[in-house]
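Each chain you see keeps its place in the complex, though not every chain is here.
The letters A and B name the chains in turn, as written, and every chain counts its residues from 1.
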Amino acid sequence: MIRIFVTGGTFDKTYDEIHGRLVFGDTHVSEMLQLGRSGVAVSVRTLMMIDSLDMTDADREIVARSCAQCEESRIVITHGTDTMVETARAIAALVRDKTIVLTGAMVPYAFGSSDGLFNLGSALSFAQLLPPGVYVAMNGQHFQWDRVRKNTATGVFERV
Amino acid sequence: MIRIFVTGGTFDKTYDEIHGRLVFGDTHVSEMLQLGRSGVAVSVRTLMMIDSLDMTDADREIVARSCAQCEESRIVITHGTDTMVETARAIAALVRDKTIVLTGAMVPYAFGSSDGLFNLGSALSFAQLLPPGVYVAMNGQHFQWDRVRKNTATGVFERV
């Protein structure tokens, strides 16, 4: 059983056609798993639904504690890309004996051409095989939390 | 570096609007990797572009030999789901020291709502971590080639 924690991010942005802007509604994770015909046993829970630029230390504390307290030892977290590495650090400070994989998207899933479905397939797979640790899964790759940064000019995650 | 061998299958079917039927054109794998913002170093080669129900022993021989002879030790193969397990067996009989992951799709990628992108992200990730062996990656899961079958009634791959 893999636990999936949803925190928002570009992954889950949708278009509010009345006000003409991007907003957060319900998560698309379950719909995406269905689209991917996923057979992985998962338990999905939304912790928050925010832009990762708006995520506070208190929010990261909630994410980290949720990872520590849940029964599952393998966890996938959907998260905005801008501060994904910061949250990974906060989790790593608290949780040491679980495999925790953060992923996200550069383009909202609700846009037809999102990288979110690719990343979700990737993150779920990495979460099944990686040893305990905190990782970022983006661009089809996995990175240890303390050896990755997002290149804000290109939008690509790089090993450091 | 991961080698990707393309053999066709539902994954790559497109709609021929002049004749009103499903056909094979060029593979969508590169477009899908771009959509997924994949940063994995890959080398894509199309071996054949056929429905896996039409795949002969000679075709499987070509796939297996291509796996044996290529330089890369990690390989992803896109393949029709109907005989994916048979091809996996043919490869396993010939190649023992490489990590080879077969994947496919239940719905053509050219259809908006395909599982192909999810499966490609998943297969590429499994191929990076699994020890040598021949595997099927479908439904977000990985199976050893001799412990899986496709349930033809549900379209889901099951452990046996």
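To be clear about the criterion, contacts are C-beta pairs under 8 Å (C-beta built on N, C-alpha and C of every residue); 3 or more make two chains touch, one makes a residue touch a chain.
These numbers were taken from a predicted model, which means no experiment stands behind them.
K.L.:
Since all chains share one sequence and 2 are shown, how many copies form the whole assembly?
P.N.:
Number of identical chains in the whole complex: 4.
Quick note on the criterion: only the chains that are shown with their structure count from here on.
K.L.:
Please work out the Cα centroid separation of chain A and chain B, and write it as a whole number of Å.
P.N.:
26
K.L.:
Which residues of chain A touch chain B in their complex?
P.N.:
Those residues of chain A that touch chain B are 32-33, 35-40, 106, 112-115, 117-126, 128-130, 137-142, 155-157.
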